[in-house]
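Okay, handing you the structure first.
Heads up, this is only part of the complex; the chains shown haven't been moved.
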Amino acid sequence: MTALSPHPDRLLPSDSAAREVARRLYDDVRAAPILSPHGHVDARVLLDDEPFPDPAALFITPDHYVTRLLHAHGVPLDRLGVGVPPEERDGRAIWRLLCEHWDAFLGTPVRFWLESELAEVFGIGEQPSAESADRVYDELQARLAEPAFRPRALFERFNIEVLATTDDPADDLAAHLALREDPGFSGRVLPTFRADRYMSPDAPGWAPALAALAEASGIDTGTYAGLLDALRSRRAFFTAAGGTATDTGVLSAETTPLSDTEAERIHLGALSGEVTPAEASAYRSNLLYRFAELSVDDGLVMQLHAGVHRNTHRPTFDRFGPDTGHDLPAVGGYTLPLAPLLRDFGTAPGFHLVLFTVDESLFSREIAPLAGFYPSVYAGAPWWFLDSPAAIARYRGSITDAAGFGKTSGFIDDTRAFCSIPARHDMSRRADAAFLASLVTTHQLSEDDALAVARRLVDGQPRGVFKL
Amino acid sequence: MTALSPHPDRLLPSDSAAREVARRLYDDVRAAPILSPHGHVDARVLLDDEPFPDPAALFITPDHYVTRLLHAHGVPLDRLGVGVPPEERDGRAIWRLLCEHWDAFLGTPVRFWLESELAEVFGIGEQPSAESADRVYDELQARLAEPAFRPRALFERFNIEVLATTDDPADDLAAHLALREDPGFSGRVLPTFRADRYMSPDAPGWAPALAALAEASGIDTGTYAGLLDALRSRRAFFTAAGGTATDTGVLSAETTPLSDTEAERIHLGALSGEVTPAEASAYRSNLLYRFAELSVDDGLVMQLHAGVHRNTHRPTFDRFGPDTGHDLPAVGGYTLPLAPLLRDFGTAPGFHLVLFTVDESLFSREIAPLAGFYPSVYAGAPWWFLDSPAAIARYRGSITDAAGFGKTSGFIDDTRAFCSIPARHDMSRRADAAFLASLVTTHQLSEDDALAVARRLVDGQPRGVFKL
């Protein structure tokens, strides 16, 4: 067996002078409370506080970071439980597949997260392998049955102060509201308003979504004006439930507004099944502009993730559905597409617009220059495909010149994997400590200043940017 | 108070072996005369040799590097004196705003430059802060009143051998000519021919520019042929005044030539107010091609900065004018757009074409491959948004493979801030020493070769590339 014992200095610089600085910076922030302003954990998990079912359901099947690389190594998704009803999945067999392909993850952030989780959350002392698979599985299973490994106990142990979820505007937020009322739960679990599915009048899900929203809001969404009213009303509902932010994912960040008349015309046409791709696109651009306008009014932070081709492999989508590993980065672009939005709202007081990208060529070409001029714009943390130590270093190395540290969002974990939250924040804290230490040892920053920045990055920045 | 004492080894590698090499390389070139072949200082400042008015006017208001990040942190531009008549500005209040936001610049090149200037030019011993703001302001004010801090004294102290300015073709170059005649001034202040405003027949400023050029040259610019003649004549005038180069900034680097007939047709049409966007664009591409043709004829070095969206935030432009922080990088592109120009002039003897970019994805994909084949093409130094230690390292790391050191331009400071010139060149020398040291300690270059390269980068390259 090979011991699993993540090194206390992992990700810190190898040069001894820099490592000592980095260690001091990291030690100062390592135990700071976790502010997680963007992620995809289900609030109900915390409300119900049921034990996690089994290691495969916890670590593998729902996590497309894990399943996609196994798939790339030839493991069919169904053998990993994807698209298979829970009762038909064989958790142990799935777990074995991960263990047999453990080396596929060498050098990846997924391996970092999983090693941290196994060792530090679950106390596993040996590396997964074909040989150790069953032993580790049994040990994990035993842990999961213990009260200390239920969601709420882990939430406390992880020292999570704020956890934002992602929710449909029509959601009743029952879990969030119940958690707020629950005297036995002191954490803040905040909904995030994600209205993507109202943006595509040419998609089959649009009309049903409108109907659900109408029911949730009590406002007729049969008109464009009604849709805006309903969205406004639900945003207020989210705010009342503790929400501080919205999130929007689009392929294109175009934000050209339409006249109300024109938007209404497209809305009505689409409801009667008459909408061209160009109209749908214009409608979408207009709504993105309107989301900013709504944020200027109600103060909800606007998060934007542009430039992802969704569901690119049709056969996989048809069989396994969305979020199964074949969303792929597009060539990004914010500067021109956002021009109408920024013209009208870029300097609006209190407006916060956090820009994320999966195209890292945008870091120095678009994100930093925008965040370095517009008071409203913040450079979102490296996200999806770029949430690794190497990419975090590139982000800091590219963003800091033109935007400094004060216009960056602070880390977001963006995860569906609850147990990976501390590991992900820990990676970010280590990577930022390493970056700051490199500035200290090259005398670009004093250690005192670096310490202040390190603290701000885990606390002041996310708290301020996301209005937590 | 926090001491301000820039470390003598700043920007050099933290690894001790590499640092020792870098220190030797840097020490060898640190005091070399400054060749500044591209910048935006006004020659009249040196001719008049008046004391600088106050710290805000020297360090803040005219420097969009400084004002843009303050603006990004919520400071309105007018509070920084931008767009405010000089007599209505409160220099001390503006200075305080910088000091209160001093931390916003942590990790940025602006902080490096300002710290170097304050400490090394002005002998300031404490960091700016809300608390120290007034003390530092008073100390700077006292210095500025001293003869040793007048422009010419600083020019000598900075050890500037050549300083190129940027000038309109219609400029009479009176300041340049007077400085040449002045026996009390030994520096070389060279005009640079920048004819951008003659390129856009659809812009309101075009016809007035033609009129000014006609007056300056005594040549009728009412025809395209006349414009070319006038430009040719003024280029000769610039050359006679010591100029060695032109500079052109365009969004697109397209260089498809037009027939004289077609160019003439557009020219005449535009003068009578009839010009389509497509015609304007074709006219612009043709002129860029003609600028190269003119350079082949008269030997003026052609500098090209493509890929900047100018004045992207209309409300700021309307209120504060150009160069106020919202010029933003575009997706760049040289290979295809320059093809017509390079087909005809790429191997022309004596032709020098220096390519700058704000899109660093071009470094390895376009700039280095072009400079690594065409005798005429040089890889311009990292510029605007990329003029930081981190970006310089990426530039060298991306350019050297295919273009070596001998096809790079040498550093350009591109600054409007006179006192930042030595700090900017110093940053470049340190960053190049660090890069070269990394090659030495990984045995890719001998230290002797590295020393020769370091010297060439501050002397032979700019002297040769810019024909100084």
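Going by the order they are written in, the chains are A and B; count residues from 1 in each one.
Throughout what follows, a residue touches a chain if its C-beta (ideal position, glycine included) is under 8 Å from a C-beta of that chain, and two chains touch if they have at least 3 such contacts.
Just so you know, these numbers come straight off a predicted model, no measurement behind them.
**Q** Please state the number of copies in the whole complex; 2 are the ones shown in place.
**A** Per the structure file, the complete homomer consists of 3 copies.
The criterion applied here is as follows: only the chains that are shown with their structure count from here on.
**Q** For the two copies chain A and chain B, what is the rotation angle that overlays their Cα atoms, in steps of 5 degrees?
**A** A turn of 120 degrees brings the C-alpha atoms of chain A onto chain B.
**Q** Which whole number of Å gives the spacing of the CA centres of chain A and chain B?
**A** Using C-alpha averages as centres, the distance is 40 Å.
**Q** State the interface residues of chain B toward chain A in the complex, per the touch definition above.
**A** 2, 6-7, 9-16, 68-69, 71-74, 103-109, 112, 309, 312-316, 325-326, 328-331, 358-361, 385-386, 388-391, 394, 434
**Q** Which part of chain A faces chain B closely enough to touch in the complex?
**A** Per the touch definition, chain A meets chain B at residues 15, 17-18, 333, 335-336, 339, 342-343, 346-347, 361, 364-366, 368-375, 377, 397-398, 400-407, 438-439, 441-446, 448-449, 452-453.
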